[in-house]
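Structure, as structure tokens:
Of the protein chains in this complex, one is absent; all others appear in place.
The block that comes next holds chain A.
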Amino acid sequence: MISNNRIAIVNTATTFDDFKAKEALDLALIFASYEMPVALFFMADGVFQTKANQNPEGIGNKDFIATFKALGFYDIDDIYICQEDMVERMIEGELSVDGAEILPRTQFKQTLNNYDLVLTF
């Protein structure tokens, strides 16, 4: 019985830490384009990716975070952010993702446990 049907992509790295965030996003979009249910999770330093208006041009990077706004077009609607990790890192104000659920750590973990395949970046 194949049961890798529900996929969670867990982001734990800052936006421009290596190339993790971009390669995680690319993979999420591919899964979605094959019509497989994908959810995005942001925890630890990954919560930095959820901040809007990052202005990465200043460090010579493309603003791929801006494409988070288009996740809905790919039917990626399940987006979860760890509340405690946001608070610890003082992430507040406008978010780079639409319709995200900000969950306390316990609930965040419970939600993640519902997924068949967890890939961490």
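By our rule, a residue touches a chain if its C-beta (ideal position, glycine included) is under 8 Å from a C-beta of that chain, and two chains touch if they have at least 3 such contacts; residues count from 1.
Keep in mind that, in the parts below, contacts and distances are computed from a predicted model.
Chemist: Just go with whichever of "Protein FixA", "N(6)-L-threonylcarbamoyladenine synthase", "Energy-coupled thiamine transporter ThiT" or "Sulfurtransferase complex subunit TusD" UniProt uses as the name of the absent chain.
Modeler: Record says "Sulfurtransferase complex subunit TusD".
Chemist: Given the full complex, what residues of chain A touch the hidden partner chain?
Modeler: Residues 1-4, 7, 18-20, 23, 26-27, 30-31, 34, 36, 117, 119-121 of chain A touch the chain absent from view.
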